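Encoded as structure tokens, the structure appears first; notes follow it.
Shown here: the complex without one of its protein chains, the others still in place.
Chain IDs A and B follow the sequence of writing; residue 1 opens each chain.
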Amino acid sequence: MLAPLLALLGVFVVWPLVHAAYISFYTWSFYESPVFVGLGNYLDVLTDHEFVGAVLRGLAFSAMVVPAQVAVAFVFAVLVKSLSRRMAAFMKVTIYIPAVISEVIAAIVFSLIYTHRGGLLNWFLALLGKQEDTAWLGESGTALAAVAVPAVWLGVGVASLIMLAGLLDIPETYYECASLDGAGPWTKMFRITLPLMKNIILFLLVTGFAASLQFLVLPLVMTQGGPVDSTTLPNLFIFRHFTNDLYIGYSIAAALLLFAVLGAVSAVIFRLVRSEKAMDG
Amino acid sequence: MRVIRLTACLTGAAVLALGCGPGADEQPGGRTEITLWQQKFTDQEDAWYKKAVAAYNKAQNKVVLKHQIVPADAWDQKMKAAQAAGKAPDLYTLNYNKAPGFARTGQIQALDPLIPAAKWTGLQEPVLRSVEYKGRKYAYPMLVEPSAVLFYRKDLFAKAGLDPNRPPATWAELISYGKRLTTRDVSGVVTAGNAIDMAWSTWGMQWNAASHLPISDDWAAPRASDPAYRQLLQVYQTLYQQGIMPKQPLAPYADANPIGQGKAAMMVCGSWAASVLLSDYPQLVPNIAAAALPSFDGDSAKPTATLGGWTLVVDAKSKHAQPAADAISWLLAGDTKLLVDYFKTTKFSKYSPRAAVADAVKNDPAAAENPWAKIIEDQVVARAKPEPTYDWAISLAFGKAIEKALQGKDIDAALKAADAEIKEFIAKNDLAGQGS
């Protein structure tokens, strides 16, 4: 029963990964005979402050996107639970719809919203009384956050529905008992809801983290990684090297290092929330 | 119900899979099949390639040339994947600045043994030199286009009290004009606004400012910290910090739409902008003029642009190198009419490096429809430099320095950082001595 899964993963993921790891030890262009350089490519990557910068930026980006996504999803779930059945059904569809949009289109639409002069966001803020237009994508202080917004927008639908499902699974009797004991809404939230949602939040954190660290198209289309590299996320950094380098060892080594970072941080998240069931076989 | 739907889908799928699967390679008469990959350009250009390929397939019966258009944003991935699997196309479009690097790493074949010497005569000497590596020619030039031309709106000049027939002659003038032309909805100057675009679009300005590029000719040492570059970064810093150029790019540098959309009073763009303006904004054309960018020291004989453009190359592993090279000869070095048609299609916004074609293009009665072609040719193309052929990382390091200046960072520190970065790249990649 495992055979199809293992065969497909083996042929199309594990073998290419091993092959890629092999290539990463060489200076390789497919045309000249490859030169073995051992860990040379890895050393190059690790001593490249731009790579380290990109990874740290990626983590910062995740720190913006993932909590925002989880928080929005949580608020959404609590809200929908309190709505009438028909409203709830409508809201559930609404929140999910952005998830069907491709990243390219999301990037284009949001770039237009962020337009400096005459863009929608600045127009709206001016209505609220803001004096100066802000170049959201043009200033290194705001660009990363501006790219994070469509990332949240794209991912929040699935997260919300998963969150809602978890919330609805908590038996109503728990809350009734708590009410009898005189617990207020906040107590219920912190004593019942959040503890029981722990695993769901864990799942969302891990998958959200893995997804957010791999965004490529959003910064590529919206800012090309600028200004001054402030939105050069790890995958964009690797992609740039991949497209511009004459040899591919460096970009593959960098991608494998990113893989290591992703795996390690995810393992830490698993451990922190300590969900034995998730990791054990 | 669902089961039925599913079955219907599956049947449909099976039919499609059978019907649309790859057909067997039935080539009538045993013609060899060779492939051409062309990067996606404008629709008109794509159509020209399609027509030219069809004509070639009709003109001879030894090979069938298969033509494929590859989206620009997927080009590198597709090419590298194909190369890794030994499936690279026999011939493909390539930029001048990439050709020597590809030759150095053995990705493309020397063409002089495959294309007879007679076919190389009449090509401009500097252009030929830019496709050479170790004395051999690796790419056949198709067109050149200057990377930086100043387009400006005469009507907006007049409205701002400026003389519409006198483009800015110095950068100080360009800045002060820009200031006067800037309104809430119109930027005084639109030009490259991020490191990547600035990395290549300022090659001409780099030559102009310092009479050299930010690396020594033999690629042994960085030269980015030359104080002569300060003025270049200073110009960008002023334009950006004073809000004369947009705070965030309106479009990629190569995209000429901002001036057409009325969002720019002056715009720096490649000569190709002309074809966009002529085909998409005909009503604006009488109001737009073109000029060379100013020189930093006022000497208008200095280069202000580099000549970019496209060539065709043959993959080093192609099993049909000779037929592929023959196809290049036929397409680019054969009948001038075919190419004249190309330059016509692109509204005379590009220039042929082949004397016979260039003359025919100039004498074409339709040439007058591009009112800027002559000025650009005389004032920009004639003084332009070929594109640099070093690795992109060098250009990008300098682009980043300009971007830092743009964002208000210290100019000397930015140049110093670029210098250090280039130095490190030279060391890591053994670049010293590779330059020419």
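Just so it is clear, a contact is a pair of C-beta atoms (placed from the backbone, for glycine too) under 8 Å apart; a residue touches a chain by one contact, two chains touch by 3 or more.
Note that in this section contacts and distances are computed from a predicted model.
Colleague: Given that one chain of this complex has been left out, which of "Multiple sugar transport system permease protein", "ATP-grasp-modified RiPP", "Cell division protein FtsX" or "Chemotaxis protein CheA" is its protein name according to UniProt?
Modeller: Checked against "Multiple sugar transport system permease protein", "ATP-grasp-modified RiPP", "Cell division protein FtsX" or "Chemotaxis protein CheA": the hidden chain maps to "Multiple sugar transport system permease protein".
Colleague: Considering the whole complex, which of A:L39, A:L56 or A:A165 touches the chain not shown?
Modeller: If we include the chain that is not displayed, A:A165 is the one touching it.
Colleague: Just name the one of A:V11, A:V52 or A:L194 that touches the chain not displayed here.
Modeller: Checking the options A:V11, A:V52 or A:L194, the one contacting the hidden chain is A:V11.
Colleague: In the full complex, which of A:L83, A:C177, A:L194 or A:L272 touches the chain missing from this view?
Modeller: The single option touching the absent chain is A:L83.
Colleague: Against the chain that's been left off, what residues of chain B make contact? List them.
Modeller: With respect to the unshown chain, the touching residues of chain B are 9-10, 12-13, 16-17, 20-22, 40-42, 68-74, 77-78, 80-82, 84-87, 185, 250-252, 254-257, 260-261, 263, 272, 276, 280-281.
Colleague: By the contact definition given up top, give the residues of chain A that touch the hidden chain.
Modeller: Missing-chain contacts on chain A: residues 1-2, 4-6, 8-9, 11-17, 19-20, 23, 75-76, 79, 82-83, 87, 89, 91-106, 108-110, 112-113, 115, 117-120, 123, 153, 157-158, 161-162, 164-166, 168-169, 196, 198-200, 203, 207, 210, 214, 216, 235, 238-239, 242, 248, 251-252, 255-256, 258-259, 262-263, 266, 277-281.
We take it that only the chains that are shown with their structure count from here on.
Colleague: So, what's the distance in Å between the C-alpha centres of chain B and chain A?
Modeller: 35
Colleague: Where on chain A does chain B make contact in their complex?
Modeller: So the residues of chain A in touch with chain B come to 29-32, 44, 114-118, 133, 135-140, 223-229, 242-244, 246-248.
Colleague: Under the definition above, what is the set of chain B residues touching chain A in their complex?
Modeller: Touching chain A from chain B are residues 76-77, 80, 83-84, 86, 101-102, 104-107, 184-185, 187, 193-197, 246-250, 316-317, 391-393, 396, 400, 403-404, 406-407, 409, 428.
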